[in-house]
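With one protein chain held back, the other chains of the complex are shown just where they sit.
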Amino acid sequence: MKILVANPNRSQELLNQLMESARSRVTNPATQLIPFLNPLGSTHLDCYFADYQATWSFTREVIATVEEQDIDAVVVAGFGNFGVYALKEALNIPVLSIAECSQTLACMLGHKYSVLTVLQQNVPYQEDLVALFRLTDKCASVRGVDINIGDWSTDEGVFHNLKCAITNIVDNDGADVIVLGGARFATYAKRLEKELGITIIDPVLVTVKQAEMMVETGLIHSKKRKFHHPPQPLETYCFMGERHNRFCDKKEKS
Amino acid sequence: MKILVANPNRSQELLNQLMESARSRVTNPATQLIPFLNPLGSTHLDCYFADYQATWSFTREVIATVEEQDIDAVVVAGFGNFGVYALKEALNIPVLSIAECSQTLACMLGHKYSVLTVLQQNVPYQEDLVALFRLTDKCASVRGVDINIGDWSTDEGVFHNLKCAITNIVDNDGADVIVLGGARFATYAKRLEKELGITIIDPVLVTVKQAEMMVETGLIHSKKRKFHHPPQPLETYCFMGERHNRFCDKKEKS
Amino acid sequence: MKILVANPNRSQELLNQLMESARSRVTNPATQLIPFLNPLGSTHLDCYFADYQATWSFTREVIATVEEQDIDAVVVAGFGNFGVYALKEALNIPVLSIAECSQTLACMLGHKYSVLTVLQQNVPYQEDLVALFRLTDKCASVRGVDINIGDWSTDEGVFHNLKCAITNIVDNDGADVIVLGGARFATYAKRLEKELGITIIDPVLVTVKQAEMMVETGLIHSKKRKFHHPPQPLETYCFMGERHNRFCDKKEKS
Amino acid sequence: MKILVANPNRSQELLNQLMESARSRVTNPATQLIPFLNPLGSTHLDCYFADYQATWSFTREVIATVEEQDIDAVVVAGFGNFGVYALKEALNIPVLSIAECSQTLACMLGHKYSVLTVLQQNVPYQEDLVALFRLTDKCASVRGVDINIGDWSTDEGVFHNLKCAITNIVDNDGADVIVLGGARFATYAKRLEKELGITIIDPVLVTVKQAEMMVETGLIHSKKRKFHHPPQPLETYCFMGERHNRFCDKKEKS
Amino acid sequence: MKILVANPNRSQELLNQLMESARSRVTNPATQLIPFLNPLGSTHLDCYFADYQATWSFTREVIATVEEQDIDAVVVAGFGNFGVYALKEALNIPVLSIAECSQTLACMLGHKYSVLTVLQQNVPYQEDLVALFRLTDKCASVRGVDINIGDWSTDEGVFHNLKCAITNIVDNDGADVIVLGGARFATYAKRLEKELGITIIDPVLVTVKQAEMMVETGLIHSKKRKFHHPPQPLETYCFMGERHNRFCDKKEKS
Partner (left out) sequence: MKILVANPNRSQELLNQLMESARSRVTNPATQLIPFLNPLGSTHLDCYFADYQATWSFTREVIATVEEQDIDAVVVAGFGNFGVYALKEALNIPVLSIAECSQTLACMLGHKYSVLTVLQQNVPYQEDLVALFRLTDKCASVRGVDINIGDWSTDEGVFHNLKCAITNIVDNDGADVIVLGGARFATYAKRLEKELGITIIDPVLVTVKQAEMMVETGLIHSKKRKFHHPPQPLETYCFMGERHNRFCDKKEKS
């Protein structure tokens, strides 16, 4: 089984981190995790503008890769929107967003969950996602860490800052599950869980496992109604003027 | 890994059906599915009264079994409440309800999901569960089949009736995912999915796989706040007058 | 008119307190309040596990008592679930939960109400009840007193602690009505109301009066749909193996 | 105990009907029901415009009457708004609206309730009231009877029409409790309840009994925050130019 | 185009302030703003009682003025209810409430808006309006300034107090748009916006412009269903006993 771990970002370093999370718990020898980098993506995905600028090429390339490499499931490994519904429309294999999957699982694991995101400016964007997923009733809060306070240069400093932020959320917002909405936070998940005694979710890890489970069970998003294939052939939507990209070239040749 | 497939019901026949669903997709040779029958349960679990009469002994026996047999995860294999939160309080291993897990997964698989339950009288009970899980915003409807209409004595008849019921839900309630809220419907899931072109969820199957995934990832419900261990030792809550049961006897001896 | 004041608990002391609240405002000489103790109940009812362990015998004994003593209405005198919907299914007389009735009345008495519960660990359980009753839009908050702070050994100490807790709720959560979700708090209700100038609800008192009013008007929960009588005879749900209880014995004889 | 049954309308005939409902179940010999007619009210209260035109004089006269006659509780006996919150602000005795009280009680009596109102044009007004009371989550629907269909001239005709309307609501909207939002429907309540087997609420009847219960228990709406006495003396708000009314005359003399 | 700026209040000074806001941005030379004072209104409109005492004469006089002066749109220039829905029923020209219009526009201008009102006692009244407008999901909070803290006698003092209040709302409630729910605050809007860098809405200004836009586009509230003309002729609802007012006199003559 081949699972594409698709980073909407162009950062190889971030992808390496994602793959580490992704691989940490895969035990099935038949499961192959394929790393994917968005060739025309930005290195920053921190606002609505970034989301739209990254996603057009991301979705095209993911679709092309799925066909070329016979992929069984796609994990959209950015904690945001990044066209996950567009991919669900276009593809006939499971497509899972780490933001959607981690928050959906969080619903089963406690009374209320909170999302800890990297930037305070990013909170409304994340709250919009919660509304899109219709999970508002289970979400205690979305909070951003304050990168202007505390030491973020050392591991110990980051751990301390995250611990304070989470303690604050648990005490004030009533959450008992925390979703780490920043890839760079994932390495602290287990240690935070241990010291704080609450469930901390590393989105990439659980989503990769969920993808594996979906392939094994044959479960897939419904292709009727919301995620019906687009009404037109995909290349119709991908006009590039004189500058067609790989995706369209390939489609037109076939 | 040992997963207890715990039937809150006393019916061996139903348990056999559940085990069939449960086993159909388990591929990990290390996974053992342990069937469990509620020794003091009823054979009918179709109302609030039944839920409470079945659950006291069910929870006690499940807890005793988990300790005796070194279980890694519990699947509450009745499509209802059946004290799943009580078990989450009492146990330190993953506890999954087929009602909660199937509906939570359904959130990721389409725009809106509907629950198809066996009895129309049972609809308010199921709607209360949806409210308890805080999934109202993703639930298009809960509908019961009308057992007074159509032929329910043959496979073909049942299939036809389910197909009509689901078509009706999809057309009128706007659902694109159906959760089969009756164990006896599970055998029709794949065929319904194929003919209707929408996602049909067999709750036992997906929950067993989800339990497997949770054990593999070390994911567990948060033991702080909602599912904190009960304030008193468990046997304190299990007074039986002169007639102590196995659970209390055992606890008191140890 | 006979109203059963049914304590899901086994504590005689607590029942005495409940009866004091219950009797304090009954003026109709025709109203008889019948105290009821759950013979197999726990002395602690402070979590989901406790709820299920207490309720099976509680509901059976209540039903048996209603028949034996020709009861006109049942007040479920524990601030929790305790199978109130199971009793509404099984019985054809008014069944009122002090948790449901006090919160429903609170809706009419102010802008938003808050529940003050005994244990902070109990808050999610109580919030689930609010969701079950569909009263989320009127509920400002559920708060637990912090029994680790202040003096709880003297009347003056308890009063002071409750006053602080309520002032805090009024100032921060925007509530103008407080429902005292702990039987032991009831004796302070009038004094708190006087000093704080807001409405404080003693759940047992108002529910007993509400039960009286329902009997006088012939009002009863709807027996169609949600609270329809269970589909099977009650004893079908009460299987006890070799150890049948009074409820089943009696049913089987008749 | 004196309960003012205050009709915001000027119709004596309607008041007679209301008093019949009100008196039908009062058993306490100490309870006096005082009928009240709005001297400057309209005979039609069927829209927002009517509500505001009736309420200014209605509230003034009610307040004057409460003082003159030493009233213990006020029942606002019109199924609408009619300034019930204004009266709660101005008075220090229980004030109950038949619309608010009947719908609040309905929450305890079934899974979902529906309001059956007289005019289809009046549905949005009633839905706004449901939103004001924050009872949307318990309200299955607001429906108006269609007075253009069927025979409304005979008792048998009206009964038949109401029965059809209610059957339709129960089957299609999922309600198991019906609140009769029209005074003229009250006389059919018991017969409808009997034939249809569901709970039908006559708002005047239950609200008068609820008022009685509130006086007996000393329960009153919270006078802090929402229903705090108006910041200015009441007469400040009641300027009439040259043409002061009884209310202001009296206030200014005192 | 003639827009009636209708003050439900009797204060000429307040009306002058409103007109200043209203005129500040009107550029179309064809637009005439007609000031209107409620002849029988109170000078204080700060509670539910005030709302009802002011509105009966307000609505009558507005309707009479609209006919006499051939008005094209009405702006209800009080930040409250004041019968705006009654006027929408009665009139066939655009009727806009500054409370409704400013909050509706606020929805487009940020993530969440907050209302800053004059009196803390007024918060529940304003929260009821938000519920009536069905804007709860976009409203971060309603807050009242605390007139007991700080200097309210000088311009600088008021500005400072408002700035603190708004900073507090932005930091704690998550709002990025502020609606100034007090006419006397409007003069500070631009300066607050500049210093705080967030959008501050002066309700009178935007509503007058919105009225202008509606007249220019021919947009009007739907006259079917909710705002259908009252079922009876308007004068039917305006009975005054012996003391008919101008509105009824006129109607009866015609």
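Annotations for the structure displayed:
Here the chain labels run A, B, C, D and E in written order, and each chain numbers its own residues starting at 1.
Here, a residue touches a chain if its C-beta (ideal position, glycine included) is under 8 Å from a C-beta of that chain, and two chains touch if they have at least 3 such contacts.
This structure is a prediction, so every number in the text was calculated from the model and none was measured.
Here the missing chain is touched by one residue of A:A86, A:C139 or A:A186, and it is A:A86.
Within the full complex, the residue among A:A30, A:A131 or A:I149 touching the omitted chain is A:A131.
Interface note: of B:R60, B:H111, B:R134 or B:H228, the residue touching the hidden chain in the full complex is B:H111.
Summarising the interface, subunit D meets the missing chain with residues 123-124, 127.
Within the entire complex, the positions of subunit E that touch the omitted partner chain are 25, 27-28, 96, 100-101, 104-105, 107-111, 133-138, 170, 174, 176-177, 196-199, 201, 205-206, 209-210, 212-213, 216-227. Annotation for subunit B: contacts to the undisplayed chain at residues 111, 174, 176.
We adopt the following convention: only the chains that are shown with their structure count from here on.
Taking the options A-E, A-B or B-C in turn, the interface that duplicates C-D in more than half of its contact pairs by residue number is A-B.
Chain pairs A-C and D-E differ in how many C-beta pairs are in contact, and the one with more is D-E.
With each centre defined as the average position of its C-alpha atoms, the distance from subunit A to subunit D rounds to 53 Å. Residue positions of subunit C touching 2 or more other chains: 111, 123-124, 134, 174, 176, 225-226.
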